[in-house]
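For this depiction, one protein chain was excluded, whereas all remaining protein chains were kept in their positions.
Entry: subunit A
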């Protein structure tokens, strides 16, 4: 069943794919930060962003599961 919550979960999980597979968006040197070219620090930044997104997805998923088991009288998890 598609609920708004699940759409958000899906978006959180899909976002890293769009960002990372679109190599053209980050294949450049500038801006350089503390001597590290954009290409490198941007991808490392995405490690943190994707972690954050996965965490959000995890929390939302837990909420989704609780809602579901409540509506089913706690029969399934």
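Simple rule for what comes next: a residue touches a chain if its C-beta (ideal position, glycine included) is under 8 Å from a C-beta of that chain, and two chains touch if they have at least 3 such contacts; residues count from 1.
The rule we apply is simple: contacts and distances are computed from a predicted model.
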Hidden chain of the complex, named as in its UniProt record, picked from "Sodium:solute symporter", "Ger(X)C family spore germination protein", "Xanthine dehydrogenase family protein subunit M" or "Cytochrome b"
"Sodium:solute symporter"
Contact footprint on subunit A, counting only the chain that is left out
12-14, 16-17, 20-24, 27-29, 32, 34-37, 39-40, 43-44, 46-48, 50-51, 53-55, 57-58, 61, 76-77
